[in-house]
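Shown here: the complex without one of its protein chains, the others still in place.
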Amino acid sequence: MTPTIRLQSEDFDAAIEAAKLTRGRTDIGAVVTFTGICRDHEAGHGVSAMTLEHYPGMAEAEIARHVDEARRRWPLLGVTVIHRFGRMQPGDNIVLVVTAAAHRHAAFESAEFLMDYLKTRAPFWKHEERPGGMGWVEAKDADDAAAGRWQRPRKDAAE
Amino acid sequence: MTPTIRLQSEDFDAAIEAAKLTRGRTDIGAVVTFTGICRDHEAGHGVSAMTLEHYPGMAEAEIARHVDEARRRWPLLGVTVIHRFGRMQPGDNIVLVVTAAAHRHAAFESAEFLMDYLKTRAPFWKHEERPGGMGWVEAKDADDAAAGRWQRPRKDAAE
Amino acid sequence: MRLKYFAWVRERVGKTDEEIVVPDHVGTVGELMDWLAGQGEEYAHAFENRKVIRAAIDHVHVKPEAAIADAREIAFFPPMTGG
Partner (left out) sequence: MRLKYFAWVRERVGKTDEEIVVPDHVGTVGELMDWLAGQGEEYAHAFENRKVIRAAIDHVHVKPEAAIADAREIAFFPPMTGG
């Protein structure tokens, strides 16, 4: 199984990506797709557009490390992560995670794990256009807490 | 928000169902789709096809009750549940859950909640065609445990 | 009242549904299963292990203690395996 990881400014098609994972296979019993979408409001203020800045090279590497970790934790039969960069308007797609497995818990949990890590560890930064001007989105403690719940003692910590 | 609940023998298109929930909206930040697919193996034996029997009337009612419960628990902006019945072959779609919300945790958790309940409470029964003959799929303790983790004391228990 | 059977309960009973008149002393779903088990070999077979059989009254899951007095439709079936 070769994971698909892409950073791109163009839009993506969740259905096409999910179909790529399952085509011709009969061992997959569960497919979860998560699509993150640009909203018109954030923490009480309006958002007319946003620009996603990223760190080329590191973004791919960091996502690949978390995909590897997901594959160590769950028996995945397919993984796709696509993160867009550039300017987006409310309603536009931002990020896609697709996971495929024999059983549903592996697919659900790995997709949620990947999203929690993308939020807090992948080098992307959102710059919003708001009615009153521009501003960088601040990181949320809730996102750190969400990523933190996946932490576990490393088996090799004492090695 | 009017949930979509359908029982049908025909296949479904997850992408079309997800698009229906988000079309023309800019308040949705997260869409989760779960697709359950017929596998070619189950608990150690091969499966060449399966037939899903259901209890018409009660199936719709039971799914609607759980969709209502999901909407009470999470601030959902869209929910779709489609469950097929009839004969299916490995690779065929069986069930679809789509949830939409402003934030990802509501979308993830409500989709997992609905699937756990569909597995253990919705009146459907799988009859498998196996290399050695036919047989009813046995309920799994793991599925009961998965549904059980969503249980909580009812607020109105003493009323 | 109408009875409905699904999956292997249906196969063992040999019918999908039937209209029955229940004796007055049969007051609960559990008592109905006991009574049905005495209605012939196919019923005895279907209800031989009552603990694994689930029931619904008018499309709502119920426990064996549930009263059947107001029921229009009672269904019996094995644990669900959908999803």
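As written, the chains take the letters A, B and C, and residue 1 is the first residue of each chain.
We take it that contacts are C-beta pairs under 8 Å (C-beta built on N, C-alpha and C of every residue); 3 or more make two chains touch, one makes a residue touch a chain.
Here the structure is a predicted model, which means the values were calculated and not measured.
K.L.:
Name every shown chain in contact with the chain that has been left out of the document.
P.N.:
Contacts of the omitted chain with visible chains: A.
K.L.:
Among A:R25, A:R71, A:R87 or A:H127, choose the residue that contacts the chain missing from this document, as touch is defined above.
P.N.:
The single option touching the absent chain is A:H127.
K.L.:
Which parts of chain A face the unshown chain closely enough to count as touching?
P.N.:
The missing chain touches chain A at positions 36, 52-55, 57-58, 61-62, 83, 94-95, 115, 118-127, 136-139, 143.
One rule holds for everything that comes next: only the chains that are shown with their structure count from here on.
K.L.:
Can you check how far apart chain A and chain C are, centre to centre, with Cα atoms defining each centre and the answer in Å?
P.N.:
48
K.L.:
What is the distance in Å between the mean C-alpha positions of chain A and chain B?
P.N.:
Distance between chain centres: 23 Å.
K.L.:
Among the residues of chain A, which ones contact at least 2 other chains?
P.N.:
Each of 104 in chain A touches at least two other chains.
K.L.:
Hunt down the residues of chain C that sit against at least two other chains at once, touch-wise.
P.N.:
Answer for chain C, listing residues that touch two or more other chains: 83.
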